[in-house]
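Let me begin by presenting the structure, written as structure tokens, before commenting on it.
A single protein chain has been omitted from the complex, and every remaining protein chain is retained in its original position.
Then we have subunit A:
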Amino acid sequence: MKMRDSISKKQECKLFPNQRIIGRWHRHPYRIVRELGYGATGTVYLAESESGPVALKIARDSMSITSEVNVMRHFSKVQGPSLGPCFYDVDDYLTKDAVFPFYVMEYIQGESFLPFIRDRGAEWMGVLVVQLLNELYRLHQIGWVFGDLKPENLLVADSPYRVRWLDVGGMTRHGRSIKEYTEFFDRGYWGLGSRKAEPGYDLFSVSMLMINCAYPARFEKNGTPGIGHLMGKVRQKQLLAPYEAVILNGFQGKYQSALAMRTEMLNIIQDNSFNRKNKMNRAGSAKVATNRRAYRKNVTTAKEKHRWTGVYETMLIGTFLLILYILYLFGQ
């Protein structure tokens, strides 16, 4: 057997802007625009295809590329509106002395997850997490687990704002062992569960995702057993305070499904925005706009309440007068 690559000196396939590559099997041409990012399993480029911009992932190791393509193909069969990027093509790029397998998928434009929340305000964390839980629920329903859930693998797409995921490298069939993970988001790392692919594994990561919003630099485990340490961190941040119970339940695997966690998140967000209606005047144009909208809504509800109370009072007095009048008539 050929030793393909020891990890320590893995050869990368470096492509340059304007470089044209043509697949060995399907002969589709692609023109590289720029690098979008790189991860453990390869480099992703923005490229121009015959039918528009695409994302192209290329690597040295055919095993991981093939595995990811398998996952993507699976979803292109069952896809409703986008669980992840759509899959377009898989092929090999031949150079003089090597073969680089690559695949081509939808290019999703959007903002990075953490900066988006940082720039637009804390209320977005709850909203995006609720959206994410909905997507996760659908994924779990068809027997898959996301696995490597972290902000780097998420993107907030524009109009309407919607959280989408980018990387399917960690996606694992229900019941198997998680293919790829990142320690901070991994319940095994914190000593709080196994690495078996099940909905609870992803929900743990969702709790950690919220913690990551408050601690962008993340942190490592210390001597104290997992849950005490983590909940201590949660209590130190105001951003996380309203969600303390949800985060804890996520850690303890208390939710039957992503939907149950979503419902609780929703309840908290709804209560929370009522409590805070008076202290909403922060800087930032986007925030001001949303706040103003929220404020206006709160004012209207208050006014409405007022009007309704008035109507009741009038009716009550009216009834009282009517009874008096009837009594007066009977007295006659």
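In this text, contacts are C-beta pairs under 8 Å (C-beta built on N, C-alpha and C of every residue); 3 or more make two chains touch, one makes a residue touch a chain; residues count from 1.
Assume contacts and distances are computed from a predicted model.
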Quiz prompt | Chain not displayed: protein name in its UniProt record ("Ca-activated chloride channel family protein", "Germination protein", "Spermidine/putrescine ABC transporter permease" or "TIGR02186 family protein") | solution = "Ca-activated chloride channel family protein"
Practice problem: Write down which of A:G37, A:G188 or A:G253 is the residue touching the left-out chain. | Solution: A:G188
Quiz item: Where the complex has a chain not shown, which of A:I22, A:V99, A:A241 or A:M315 is the residue touching it?
Solution: A:V99
Quiz item: Which residue, A:D91, A:E106 or A:D202, contacts the hidden chain when the whole complex is considered?
Solution: A:D91
Quiz item: Of the residues A:S49, A:S62 or A:N134, which one touches the chain left out of the display?
Solution: A:S62
Quiz prompt | Contacts of subunit A with the absent chain, listed as residue ranges | solution = 1-4, 6-9, 25, 62-63, 66-67, 69-70, 73, 90-92, 99, 101, 175-178, 183, 188-189, 194-197
